[in-house]
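See below for the structure under consideration.
Up next, chain A:
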Amino acid sequence: MAVAAEVVAEAQLVEHRRGFWQRWYRTPSFVGGVSILGLIVLAAAAAPLITQHDPAQQDLLHSLGGPSSSHWLGTDDLGRDVWSRLVYGARTDLRVAFLAVLFPFSIGTLIGLLAGYYGRWIDTVTNWLVNVVVAFPFYVLIIALVFVLGPGTRSIYIAITLVGWVSYARIIRGEVLVAKRRDYVLAAKAGGLSDARILFRHLLPNVITQAIVFAMSDIVLDILAIVTLGYLGLGVQPPTPDWGRMIADGQTFLTTHWELSTIPGVAIVITALGLSLLADGLADLLRPE
Partner candidate 1 sequence: MSEPLLRVQGLQVEFKLPRGVLRAVDGASFEVQPGEALGIVGESGSGKTMTLRALVGLLPRTARITAGTVEIDGVDMTGAGKERRRELRGRTVSMIFQEPMTALNPVMRVGRQIAESPIVRLGLSRRAAHARALELMRLVGISDPTRRAEAYPHELSGGMRQRVMIAIALSADPKLILCDEPTTALDVTIQDQILKLLGTLQRELGVSLVFVSHDLAVIAQTCSRVAVMYAGQVVETGTVEAVFREPRHPYTLGLLRSVPDFDVVRERLASIPGSPPDLASLPAGCRFHPRCPFVQADCRSGAIPLIELGGDRATRCTYHERCAEDVRLEPVIAGV
Partner candidate 2 sequence: MSLGAYVVRRLLHLVPIALGVTILAFFLIHLVPGDPARTILGNQATDQRVALLRHQWGLDRPLPVQYEKFMGRTVRGDLGTSLFYGVSAGRLVLQRLPVTLWLIGFGALLSVLIAVPLAALAATHRDGIPDHVVRAVPLVGLGFPAFWLGIVLLFVFGLHLGRAFPVGGYGNGFAGHLHSMFLPALTVAFGIAPILVRSLRASLLEVLESDYIVTARSKGLPERRVLARHALRNAVISTVSVLGVNIGYLVGGTLVIEQVYALPGIGQLMINSINQRDFPVVQGVTLVFSVMVVLVYLLTDVAHALLDPRVRFE
């Protein structure tokens, strides 16, 4: 009986996955997203190989210089190489964004699973908590938290986790509420499988797709939050390069050297575009037929 239940659940999962591997290359948004993002990630990973200068190295004699053979995109007000800062900034921001999405994802999914599966007071408390957090404007809470915890990447992770788990909990809870009435769950229960086993080996793989899709677009939000915090001076601290910080630094020179603020901005938009395309493509592919 237990074996039969396991087999049914496995079959559900395999259906999903097979569809994915067959269609991914035919979905333009997915391919586009992977290409753009892939390029950026590659560049970030290969940072030491494609840059000539240390992004933190100042050269006050050559500040605010235009593009040259030595400085492909010129230098900023402290003589730092813009290209290097751009590439290393990608490294920083991407790494922080990906990590920052992991914690809310895990915690939110766990809470959502429990709230949806067990219901009753766990669910009520979770809902209340969700509504309270959501009542705070996202940025206000993030900024307030970072202020309280002190600027820097550690605070960013904590702040985003405390605020971001909510969306995942909501999504997973919704999916679990629907899924727990499905045959394979009822069969598993009847088969005497333990709650933990049902939750993690059967429910989780089937409800997690929506959360994964959301996570992709959440990374976009996180990157925007990180660069916004950087702009406000509350995020990644100098000398670590960060796109938001670069834009803030360049704002003073808007009238003369507008490219200092523009270039990092364009980088952000392109990265976000890649992630959005990826998210859309993933949503298309993982959608149950």
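As a working rule, a residue touches a chain if its C-beta (ideal position, glycine included) is under 8 Å from a C-beta of that chain, and two chains touch if they have at least 3 such contacts; residues count from 1.
Keep in mind how these were chosen: all candidates are chains of the complex that A comes from, given by their letters.
Fair warning: this is a prediction, and the values are worked out from it, not measured in the lab.
Q: Touching chain A in this complex, which is it: 1 or 2?
A: Here, the candidate touching chain A is 2.
Q: Help me check something: in the complex, which residues belonging to chain A touch candidate 2?
A: Within the complex, chain A contacts candidate 2 at residues 128-129, 131-145, 147-150, 220, 224, 227-228, 231-234, 244, 247, 251, 254-255, 258, 261-262, 265, 268-273, 275-277, 280.
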